[in-house]
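One chain of protein is taken out of this complex; the other chains stay put.
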Amino acid sequence: MPPRTRTRTRARGLSAFSIVAFIAAVVLLALFPKFVENPYAVHLMVTFFLAVIMGEAWNLIGGYGGQYSVGHAAYFGIGAYTVLVLLQTNGVAPWWGLLPALALALGVAAIVGSITFRLRGPYFVLASIAVAEIFRLVALNWKSATNGAEGILLSGVPPIVIGGTEIVNFSSKVPFYYMGLALAVLTVLVTVWFQGSKLGYYLQAIREDQDAANSLGIPLTFYKNIALMISAFFTAWAGALYGLYVGFIDPQTAVGLDISVQIVLTAIIGGIGTVFGPVVGAAILVALSEALRSNAITDLLVAGGLVSETSSIGIFLKDHLSHAHMLIYGFLVAIVILFMPDGVLGAVNNAARRRRARAAAGGAR
Amino acid sequence: MTIFLQSLLSGILIGGAYALIGVGLTIIFGVMRIINFAHGDLVMLGMYASYFLFTLGNVDPFVSIVFVFPLLFLFGAILQKTVINRVLNALPQNQILLTIGIGLILSNTMMLLFTSDYRIISTSYSSGSFRLGEISVSTPLLLSFGITGLVTAILYWFLLKTDTGQAIRATAQDRDAAQLMGVNVKRMSVLATGLGAGLAAVAGALISPTYYIFPQVGQPFTLKAFVIVVLGGMGSVMGATVGGIIIGATESLAGAYISSGLKDLVVYVLFLLILLFKPAGLFGKSRV
Amino acid sequence: MSETDSPILDIQHVSKQFGGLAANSDVSFSMTEGMILGLIGPNGAGKTTLFNCITGYYPPTKGDVIFKGKRLNGMTPDQVCKLGMVRTWQKVRPLAKLSVIDNVVVGALVRTGSVPEAREIAREQLHVVKLAHKADFLAGGLPIGERKKLEVARVLATKPDLLLLDEVMGGLNPAESEDIIQLILEIKQRGLTQMVIEHDMKAIMRISDRIVVLNSGEKLAEGAPLEIVSNPEVVTAYLGEAHT
Partner (left out) sequence: MTRLPLVVLAALLLAPSTAFAQVKIGVINSMTGPQAPIGENLTNGIKLAEEDLKAKGISVQLVWEDDTGKPQVGLSAMDKLATRDRVAGVVGAYTSAVTNAVAKKAEEYKVPLVNPVASKEEITRQGYKYVFRVSATTGDYASILLDMATTLGKPKTIAILSENTDFGVSGAKSAKAYAEKKGIKVVFEEAYSPGSPDYRSTLVKVKGSNPDIMFMVSYVADAITLMRQSRELQLTPMAFLGAGAGFSTAQFASEKNISNSVFSSTQWTPDVSWKGSKAFGDRYQKRFGKEPTYHAANAYTAMMIMGEVASKAAGDREKVAAGLRAGNWDGLFGPVKFEDFDGYQNQNKHQMLVEQVQDGKYATVWPPALQSGKPIWPFPGWK
């Protein structure tokens, strides 16, 4: 990266504006299901929360720590499989099943970290992929536990009952909405804490220059491991939530390479190493992929009277735009990397900074 | 014993094509320090090129490589000049993501153009074989292995004996030093990407008569190429050649003696072990 | 054990080989507390390699490094830093995307778990190196002279007993060099021990209490600055006609 010359950084922590906006957003989101009952809307929001949780979790080790794991599907899968296997075959309620799932993710992260963090740069990236693929293949072949390729179909999530009264019933999406929201908010808060903590400083130092960081008294592997464990913890939690919500997992959809890539994309498109980057990335990716997949763009053009549905253009768009969504996705990734290397949030911040700098220069004259 | 020899032989023969894919990746990595996640998609493009030459032009897939190589060389070179070149000094994760994006664009463009139908090239020798005692040898595989050997020999000659080849190797060994010595590093990057793409495509063309073709066919080859390149040592052409054959044989033997469902697992575990205990690979210089 | 008679750093017969190449062979010398030791020698004499061996970047092939009575062999750089010995880098290594003060905070955190406390320490050190006015700038955007100062502030923040400074004046103009010389002398005033690699002979003569000359990985001479200047071996091997 070319050094940005003489730009002033803002003080650490969040600005008052961000804090107010964040609280307002959380309050609005908490009230959202009260006003919008449409399950499709609720579903998209749950998908959005899951993406936020995973993006924020990855951001800790990938964004702040510069350790670009393309293998987070392993932890996602551990969360999803542990909870669903315990529930479906052993009848363990998910909130109890979550504990061993998270513990397992922590343990696996500690082991994987102490093995792979000796590697740097591209070697680490490739090792992380290999680890995740190994987990996928284990899920595929350890049939007695995971039911192999056939996957696990959940027959239902038992309601939470306290003293004979049903507290939460999981037959609607709303409990998942709130769980997703709560966990997303939690990961954002953890990121805020992390950014200002010794751990966060150390990880950023490691990202910038491992040797320099090491010479300043930072034990590299230890701190990378801690960050990976926190990251794995929340990724596994997201996996568990996903498994319970969708009710079906198999090796490809719970431990596939796609998931790892998706997680990295969320963080990088939004902007890594920032508190809200993954939130922005999740919003963009969820909205865009849904809009493309469901032909919403064509529908909007039609509804807006720009294109007639029966015209040849309308038919062409309907036929091809949804087929092309992965293509457009590919272009989006390429464009962001080429023109906004700090992610969308980074680009916006840079633009704002430039504007401020111009304004300051203008005022001085 | 028959099982062992048969598996070993077919593994080695398949490994030849893997080696070409790996060599392409390792040259790109060596010169630019970029891991090309779209590498398998370049193999896919080579397969399609060979398919259309076969069905439309009646060109035998093994002959088609004389067209496929320059075509994809050009494509790779243009890709480097217009896109990849812009991220040469970017963060590694951005480089990786860019190549992932390129891969998505390539495979999905092919899908839009040619649908996602599986395409098969059936030559007169596609399922031919001859017997060698108890073992049967696949004619197309043997042919493709022979051609792979020829291509590799030409490549070695190019890298060792020509000025351009030596400049590429120098850049792969130490980009900064090469630049100081007056090597036009930018040009080498373009050449390396072209060469890498061309070799991947040749491998695709060579596999095509015994395999099948569809837009998403590339991804497994990308992962396999990573393993091969790490095994041989990133940036080492010799390493990738040997690595490809080792991986081919390992897969085949694991399929015979463990289970064909677990052969990928064996390969990945091998990969991790190499990364951990000999991260420089079999032929690489340590630069971890 | 009284502080004056036991050396703070004792280097005993250190050798370092890379493959068949000897970068250091059988180097021995020691430092007492509060002194400045100048380490000089032509390019490729093995000065930086010696720094790397001392600070645990890689272990010496043979010999011992003893710091404050402890044998360091096999320790990692972070452990060495915690013991109170820290180095700067010849090619400066700022944490580019962090602000100037955050760079120093990272150094200070080795002694405290509290970020606010580390910020206090960092602010003090920025005052010492006269960079306080740039506290909120991105470290990657600083000009070279200020980056060198930042390196010093960062290592000072780790509260070391012994500093190893690798060409902190390299690439600086005379005024900037003078700033650094004053800084090194000020650090000495505070009782810290320093080992300095430097090419600028005038500067090294001014600041050093003692000088060690390396040539082809071996120790060629050791002594007070005046002895070194008048040592004929040093003059022929290294200083030559350049020094008048």
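As written, the chain order gives the labels A, B and C, with residue 1 at the start of each chain.
The rule is simple: contacts are C-beta pairs under 8 Å (C-beta built on N, C-alpha and C of every residue); 3 or more make two chains touch, one makes a residue touch a chain.
Just so we're clear, the structure is a prediction, and the values are computed from it rather than from any experiment.
Contacts of the undrawn chain with the visible chains, over the full complex, involve A, B.
Across A:A73, A:V138, A:A213 or A:V280, the single residue that touches the chain missing here is A:V280. Checked against the full complex, the one of B:L71, B:L253 or B:L276 touching the unshown chain is B:L253. By the touch rule set out above, chain B reaches the unshown chain at residues 2-3, 6-7, 10-11, 14, 17, 108, 111, 115-118, 120, 122, 126-129, 136, 138, 207, 210-212, 214, 216-217, 220, 248, 251-253, 255-256, 259-261, 263-264.
The omitted chain makes contact with chain A at the following residues, 36, 38-41, 43-44, 47-48, 140-141, 143, 148-151, 153, 155, 171, 242, 246-250, 252-253, 276, 280, 283-284, 286-288, 290-291, 293-296, 299-300, 302-303, 318, 322-323, 325-326, 344-345, 348.
In the analysis below, only the chains that are shown with their structure count from here on.
Shared contacts of chain B and chain C, meaning chains that touch the two of them, come down to A. Among the chains, the centre nearest to the mean of all shown protein C-alpha atoms is found for A. Centroid to centroid, with C-alpha atoms defining each point, chain B and chain C lie 48 Å apart. Multi-chain contact residues of chain A, defined as those touching 2 or more other chains: 1. Residue ranges of chain A in contact with chain C, taken from their complex: 1, 3-12, 196-198, 201-202, 204-205, 207-209, 211-220, 273.
Chain B meets chain A in the complex at residues 29, 33, 35, 83, 86-87, 89-94, 96-98, 100-105, 107-109, 111-112, 219, 223, 226-227, 230, 234, 259, 261-262, 264-265, 268-269, 271-272, 275-276, 279, 288.
Taken together, the chain A residues at the contact with chain B in this complex read 1-2, 62, 68, 70, 115-116, 118-123, 125-127, 129-131, 133-134, 137-138, 140-141, 257, 261, 264-265, 268, 272, 320, 323-324, 326-327, 329-334, 337-338, 341.
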